[in-house]
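I have placed the structure first, in the form of structure tokens, so that the comments after it can refer back to it.
Of the protein chains in this complex, one is absent; all others appear in place.
And then subunit A:
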Amino acid sequence: MRKAGIFLSVWLGLTVLLVSGCSDDAQQEIQEVNLYSARIESLIKPLLDEFTEETGIKVNLVTGNADELLQRLQNEGRNTPADILLTTDAGRLHRAMEVDLVQPVQSDILMQRIPASYRHPDGYWFGLSLRARPIMYVKDRVDPAELSTYEALVEPRWNNRICVRSSSNVYNQSMVASMIVANGEAATEEWAKGLVANFARSPQGGDRDQISAAAAGQCDIVIANTYYLAGMLTSNDANEREAAEKIGVFWPNQADRGVHINVSGAAVIKDAKNQQNAIKLIEFLSSDTSQKWYAETNGEYPVRADIEKGELLEQWGDFLADPLDMDKLGEFNADALRLMDRAGWQ
């Protein structure tokens, strides 16, 4: 036992020496910021490179599934190397706040640039881009006058005509959560059952697959995020472009609460070691160049109203967005999933 104790102290001592020896030099030379990102590498790296070029701050990146990144942060605790968590939906930002992983940030730039509804009032997280999930329709088979709200998709006339992806997907979970907030749980469950009854096929594939299936004639109505359609319209593949041309975008619920939207956003980790650099990076991600980049490269809506949407997004016009408190999406996520289980939404 004593031997083990001696061994442990020697080993610890050596580690400490080694680590302190290394980091003393390192800290002075390299300015860096560490990022856990649920946004995939190719949809964030170009901006990060630009940030490094502008500021000289090196950005270290791990990408991954948002839930798993959260799990990793929780386990790493106060020793986590991460400074920023970047997610592609508000629900996970809310969850990160709930489990006390992130800290409030004071930044006049962020407060001033980002509209209040797309950031946490106390600065726990900031939205960086908007992702609208409207109804899409096949132009030559559906008259948009027939469409009105998400709720109306349960009408018998849409029987066997709707394609939506699986309920395992967080965008569907958020959408249903927003409906629970608007209409209550019982009414939403009825709605989900009605929607499932109108499915043209059992849910499969991603949003692009739903759009392709509609273009090919398997269904007439799709619920999907607009940037997938944008991606298809600008694809290298002529077939994809041709399919996407057949699809129109309809903004539902414009007479009441508005279309369901989600935000991608960032939060500073509670134990961030490079807090100032982290704030600088988030500010950079809300700058004119970055906001335009989201719109032009990935077809997402800028979170700032003063940024032009670009030609691609302009064609679908303006819309009224559901002003719901984004935190609610996270709050009602589990309820939404259970509800979809009960409704038989695979």
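Methods note: a residue touches a chain if its C-beta (ideal position, glycine included) is under 8 Å from a C-beta of that chain, and two chains touch if they have at least 3 such contacts; residues count from 1.
Methods note: contacts and distances are computed from a predicted model.
J.: Looking at what's absent rather than what's present, what does UniProt name the missing chain, "3'-5' exonuclease", "Molybdenum transport system permease protein ModB", "TctA family transporter" or "ATPase AAA"?
T.: Going by its UniProt entry, the chain not pictured is "Molybdenum transport system permease protein ModB".
J.: In the whole complex, not just what's shown, which of A:Q31, A:T149, A:Q218 or A:T297 touches the removed chain?
T.: The single option touching the absent chain is A:Q218.
J.: For the chain left off this view, which of A:Q173, A:N253 or A:S290 is in contact with it?
T.: A:Q173
J.: List the subunit A residues touching the unshown chain?
T.: Touching the missing chain: residues 12-13, 15-16, 19-20, 34, 40-43, 60-65, 67-69, 71-72, 75-81, 95, 165-166, 168, 170, 173, 202-209, 212-213, 215-218, 228, 231, 236-237, 239, 243, 333-334, 337-338, 341-342, 346.
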